[in-house]
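A single protein chain has been omitted from the complex, and every remaining protein chain is retained in its original position.
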Amino acid sequence: MTEPLLRVENLVRTFGGITATDNLSLQAAEGELHAIIGPNGAGKTTLITQLTGQLQPNSGSIHFGGRDITRLPAYKRSALGLARSFQITSLLRDFTAADNVALAAQAHDGHSFYFWGNARKEKHLREAAHATLSRVGLEPRADVIVSRLSHGEQRQLELAVALATKPRLLLLDEPMAGLGVSESARMVELLKELRREVTIILVEHDMEAVFALADRISVLVYGRVIACDVPAAIRTNEDVKRAYLGEQHAVTRHD
Amino acid sequence: MLLVVEQFLNGLQFGLLLFLLAAGLTLVFGIMDLVNLAHGSLYMMGAYFAATFVAWTGNFLLGIVLALGASLLLGIVLELVALRHLYGRDHLDHVLATFGLILFFNDAVRLIWGPAGLALPLPAWLTVPVQIVPGVFYPAYRLAIIVVALAVALGLYLVVMKTRVGMLIRAGASNREMIGALGINIKLLYTLVFGLGAALAGLAGLMQAPILTVQIGMGENILILAFVIIVIGGIGSIRGAFLAAIFVGMIDTLGRAFLPDLLRKILSSAAASTAAPALSSMLIYLLMAIVLVIRPEGLFPASKR
Partner (left out) sequence: MTASFNARNAVAALVVAGLVLLPLYSSLSGNIFILTLFTRIVIFALAAISLNLIMGYGGMMSFGHAAYLGIGGYAVGILAFEGIGSGFIQFPVALASSALFALVIGALSLRTRGVYFIMITLAFAQMAYYVASGLARYGGDDGLTIYKRSDFGGLINLSGKVQFYYLCLFCLLGGIYLVWRIVNSRFGLVVQGLRSNEARMQAIGFPATRYRLVCFVIAGMMCGLSGALNANNTDFISPAVMYWTRSGDLMVMVILGGMGSLFGPVIGAIVYLLLEEFLSQLTEYWALVMGPLLLLIVLFGRGGIMGMLGRSGRD
């Protein structure tokens, strides 16, 4: 069997007494769209932040492209081709949309210890930015300051910023969060296109989107993968049903 | 040996004094998230109030009590007029605004009391040396400072740990949103906490007054020390402030007392006598730098924001 693009083995992360990631193993093959679902508090975002290097695991290992990246800082992982979007929109709010994307391109265009030339006039960075913006349908809004963009536009920009780093693996943390129906549909279309070019790990609550897009789905409960299979099999999996039904009960009781 | 005991007590006394100052600062910092550079001015005002009221009433204790009340009142007024409008603003705004308050207080004092310092003479019953262990005498007044400061620290501990207000204070220091959610009158709580901090600063100032001269700018050096303490201790942590204050007080005092002799053993005596004061002043800053490099959030971070 060939080496998968991403291989996570026996990952453990605890906060105080709580085990957020519990001996978790996961693989994503080159070219697949691998969705991660699970009830609230299952540790999805904790997993993503460990994959990107913002959080260090207590034990276990992460291999990317055959290389052990468990202890690499975030910026080095990005250089290797790992990109993420944030669940809660995390952009440079006082910069324009084009600036945000151009900076991502700049990060992967050699070092940035250039003190003299005007970076906003570097043609290839600007062109790359505009090309990426038009891919996500944001080109007309290129020169708008991020804080003046709508929530949906900011979600699209999140994706554009991640894409501009020319990643081999895209980690998308709830890209549909807070989107309206038509915006969600547009995002699904976009992801359908993207999956042809890049391996994607998608964390998402929108089940319709997940089952429409995913090659495989991993179900996370209490920091553990309880099932990992193709969508059709996950749909009928008894453990998964129980986990989700359990959560729904809990939710209705609290409300 | 005698000298060691005496310097040790001096260190403790200075440390406790620093704690009184740092406690108010760390509460205001931890709960209201306010960087108050003017805290040192409140310390200075406490000393000036004491010198004035003692001279006016002719009674040391009565004067001190009046000065304490005046400090509390000044703190409350200051909070109501100016500082409450700064909550929720950027730390830099705090620095700028309270820097302005320092300028104001320094000149206000110069206008009212004149540029020359004041003296606060001790009553006779506080100037006698007390025999603490056979053969070791220690000034009664410094001993009184230790006792009062320890009592205040204990009182503060009880208030913070055992009372409802204290519970709110602790909740506020570790999670500011929470007390808002509890439906507490936050404005009143903030005013009270600030007034308490001001009274503690005033108490530190007026207790220090008979030992040093009461003068303009006396609050500035010691303010920086108090900041060093709360940073070492971890912002918002009373316990951290207490331990760090004792630690800093000891290091500063013992350093000043013994470093010259130590240095003389290594350097020529001329070089040692000039290098020692500088080096002992530096010690605390060095300590803080080391602590922050190793633990960037202080020794006892009160909150995990």
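Lettered A and B in written order, each chain numbered from 1.
Everything below uses one rule, namely that a contact is a pair of C-beta atoms (placed from the backbone, for glycine too) under 8 Å apart; a residue touches a chain by one contact, two chains touch by 3 or more.
None of the values given here were measured: they were computed from a predicted structure.
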**Request:** List the displayed chains that the omitted chain touches in the full complex.
**Result:** A, B
**Prompt:** Who touches the missing chain here, B:59, B:163, B:185 or B:281?
**Reply:** B:281
**Request:** Specify the residue from the set A:22, A:99, A:174 or A:204 that touches the hidden chain.
**Result:** A:99
**Item:** Touch criterion as defined above, residue of A:10, A:58, A:90 or A:150 at the omitted chain
**Value:** A:90
**Complete:** Contact residues on chain A toward the hidden chain run 52-54, 73-76, 78-79, 83-84, 86, 90-95, 99, 103-104, 106-108, 112-120, 122, 161-162, 164-165
**Message:** Under the stated touch rule, tell me which residues of chain B contact the chain that is not displayed.
**Reply:** 29, 35, 37, 82, 85-86, 89, 91-93, 95-97, 99-108, 110-111, 220, 224, 227-228, 231, 235, 270-271, 274-275, 277-279, 281-282, 285-286, 288-289, 292-293, 296-298
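Definition applied: only the chains that are shown with their structure count from here on.
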**Request:** Would you kindly tell me how far, in whole Å, the mean C-alpha position of chain B lies from that of chain A?
**Result:** 49
